[in-house]
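The complex appears here minus one protein chain, its other protein chains still in place.
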């Protein structure tokens, strides 16, 4: 999991920035009520059923406010959690608990919401060879958190950004003057460790992509029948991905076709949060 | 609107950071396909009905990649837009258009989604004195964009963060030893330009808050009848806000009570995006 | 006090930046003289009478250079200190002590100077209902430190910045076309948790501000008699603030009028520092 | 002057940071009153006699908010200005004028205050060979502005920071075990382009510093007679600097001795600001 | 080329930082000599034969100091340049020219040195199918510039960093307990757009890597004969890369084997710079 060694490297700056977004000077309410440092503990309580993701981020927010923060964890990322469950108990300076609460929850709730949404779809793919992918339709400055949450929910990550993956779309093809020349230019230009993915909107484009040696062919907004014929034409010579508003109903059809990947932007751009809250704070 | 003078001051850093999240080195696909600079234009097309918000952010993303970006705008923030509408035409270096597309849309789609969601609720409040408020349950590092979108959708902003507003919650009250002492401490500590808001879960707490001189009383998770009695007790001596999963059905009841404000976290934490895309790119 | 949980969040970046301003590469004098790490202690000595403010900032500067820094504190923020008093003893790596000395003192001396200045005026207001306020006339990038020092000296903070408080000045009124319309626009636009303050230069403007429902009226550069009539006219319907070079002599008059607040820019823009130094460094 | 080519390199970050300190989200008052962009102009008016310093910084603040800012300047840095003088007229978007006003003035007033203070002392040294120096007792994160203001006021800059100059103080001497060994270590360690300055509190220390080949000897807190004998002993073999609360009265005595430099921390740590304001804003 | 749209996005921060490394306050020599702004031009002169790379970076350094910088370019990236050639003429404020000279040259000389070194090896591979690769052995905070220079010199880029490419080395294999399990874990974990590369030190490891379905096999420190047998065993089922101090003499042997890629760390870690200088500055 990417909470290992290098994680804070990239996450800490974003978490600090989020804390500063919420505290530009001081937490005036908390500081007004409690004038001195004192240690306290608080429960993280689940208020609806779902899948938890991001508990290390949640903890890290408090650590950035109080390095002596401790947390007892009763559930782990990927676990199914239910309304009423106490997920963790955080112990820290009371000011850190109160000042960090909203930011820590904003991360955890959103990440858990994405994991919950992802799980509901990835479960439907179980038993098939088809895997669920995310996209780059993430919330700005949230990508490392949201793509992690997709993995927790049983999904797989597509490319992380424009620098580390090739995806030739219709506009690129037009600009290049055809599928073949576009793929050739990509093969010449991009680091050899990259696979070349091409978006195809018709069987003819699939054929050209195959000829030019694409590694992955994305079947874009095809109806189920066309998609089936495309997969037959490709016949294992490239990996296949389909995208474009794949609703629950069509998933079974698509799985039946033997497509390798379904990508779904809604995982990250249109999930509900998972309702969680901090309860029963007590000074110790 | 906050796209005026000082806006770039705070927005630019976040937009740059989002662009760097998506482009850590270069856009290898676009640079592979098009080796030289050339100017192009592309249409921003609406794919479902809603309310647009954030068109200046959308443009700013491209400007940060190419300072000569121009945009013809056919709709403005707050306008109702429909599926098929061309909202704007952006003209810039083709590389800027292709490399900035996803980031620009990620902002605009999310902001428009929030405005659309907000509008659907704020419209229901029209004709009454009750106003719709957002909360601090925003996506980390998206607050200035999300709170702006709420305003575009006809909502009003609650406090921006922990430094610029006072909201005494149950935990604060416990820590202080009562509503009265908590309010007194706040009045003594916080800058006099701040109003003092207190969360009340019972009529008794409402009574104490009134006595201690709270400026705003938040009626937290009360049933409609209790809320009604609370408003009568307050009788204009403090502003009133209610929160806690106010679903569409209860809105009419609450409006009837004459509450001043309804706050709704879902506006920012659980809106769907508005589906938009860039189409018909052409080199010019 | 705002040295609680969230303090380092905002202060650390500024302190680091100040250290880097003073050490762009290394402290060549100290490193030349002492080639190896060794622990030492040094006294913080007071050289004139005043009020101390910022001892936690002072310590934090050394901690940022040496995380094992320890400090014995003999006086606390707000205490009156006298020439010759040893205020604290700092123990750390000698290099940290010597390299951090100037930056730590630059903060502590300036903050203590402001607290001392503030105390001299706030003491004159004791026994009255009138309170002393600071302004936004702070040294750039020093606001959180300077506003804190004002509180330590017995003053109160006005709004922190342009985002978290409303103050309608003459230019705003001109632009809007009158006091009334300006206040109406503010009430419509700004978050409801904000109070609306208006600057009034005449009794007529006071009258209009009252009618439009201003929360606070600032009596700007009025003579004592006019100010008295303004306070009578307002009669508790708004809070009152006066500003404009309130010298020591006029304070008694103004207090007699029953004004709520006196704001004073000189607290932060024209205070002398309090003379302090580090003495008797010894290697241990 | 350091407003040349490289200036923005270091100043812009600090100015942006100061603007963000004052505008964490938006200028709610100005944006409430004026909803649309419009161009305006405003006068920079002087309210007391002094020396102006920092007019380019003043302008730069507005430019950072509105790149189309224009300024007509009627006085230049170093000019004597009088109460009532219009120093400049700034033309820009009205929102930029109102939102940037306080930050621009906070810089200009402080810098002009330092220049005014410096001028009053440097004028007293005119006709002599003795020059006035600043110190590192500057306000944190203001050094480039404050040291520039000292030059504008006719003073000279001492070392900029701990990395670019050597000053061996009593604590260094103690740690090294003597003046001679301290100087030797410095000569061995520090880049050869640096001069070696030593603080001497007695004639014996002056003698040792001379023998060890110090480039500059600072006569620290000596009475006038001892200082005279020190200068005679040095006899041009090193430059001489004196420091330590040199009040106006002693300046004549010290000048008579023929000391090369007088350093004065108060120039930067205890100057009053120069009173300036923005007046007569008009929409154009 | 990556000087297109998104380039400044990542380069500008690094260039600004390099300028600040060289100018912490002001360029005191230049500012001393020339007190007023004036425009000038200077020639970029080549002093030894080689390949130019980075001319846009060179120009950008001056633009960051003076946005009105203009440059006439007589050679382009990838061109062979000779001693005495005038490569470009830069026109800008003289202060910008003098203050930016060293930083601009430090980039251009290093990048051109790398391109020259790369060209000398890539030329030796011409006519064969074997391509020359760089590595991650770049100078810290110089990677985007150094990898670009490799491309200019006719080399190809390997993965950009640890996030965007998989390379399983001996330590990973040990930790996993074998080649096969290591590859399986990678296939399960890493985004599907990534190829899986494995380092093999023996024919047995090559066999296992093939079986487990590695996309690329790096033949590490093998003698030519073993490498030959490895390529035969692989037989096109994976791409092949060899590394490990490939000196000029062995290149012909390796090319004969039909290896796909040779990677060479020295391109970026041990190239000499190309000698260039700014000459004949004149004020205009």
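Per-chain residue numbering starts at 1, and chain names A, B, C, D and E are given in the order in which the chains are listed.
The criterion applied here is as follows: contacts are C-beta pairs under 8 Å (C-beta built on N, C-alpha and C of every residue); 3 or more make two chains touch, one makes a residue touch a chain.
Because the structure is a prediction, the values reported are computed rather than measured.
Within the entire complex, contacts from the absent chain reach the displayed chains A, C, D, E.
The chain that is not drawn here is touched, among residues E:67, E:80 or E:161, by E:161. Among E:83, E:174 or E:224, only E:174 touches the chain that is left out of the view. From the set E:39, E:185, E:207 or E:250, the residue in touch with the chain omitted from the display is E:185, counting the whole complex.
Panel shows subunit A; residues 1-2, 4-7, 9-10, 144, 160-161, 164 of it touch the chain omitted from the view.
Along subunit E, the points of touch with the absent chain fall at residues 14-15, 17-18, 21-34, 42, 94, 98-99, 102-103, 105-107, 109-110, 113, 136-143, 161-169, 171-172, 174-176, 182, 185-186, 188-191, 194, 269-270, 272-273, 281, 283. Contacts to the hidden chain, counted on subunit C, fall at residues 16, 19-20, 23-27, 30-31, 34-35, 37, 64-66, 93, 95-96, 98-100.
Just so it is clear, only the chains that are shown with their structure count from here on.
Contact with both subunit B and subunit E is made by A, D.
Computed from the mean C-alpha positions, the centre of subunit A lies at a distance of 44 Å from the centre of subunit C. Mean C-alpha positions place subunit A and subunit D at a centre distance of 52 Å.
Across the assembly, subunit A contributes residues 23-27, 30-31, 34, 99, 162-166, 191, 194 that each touch 2 or more other chains. Pairs of chains meeting the touch criterion: A-B, A-C, A-E, B-C, B-D, B-E, C-D, D-E.
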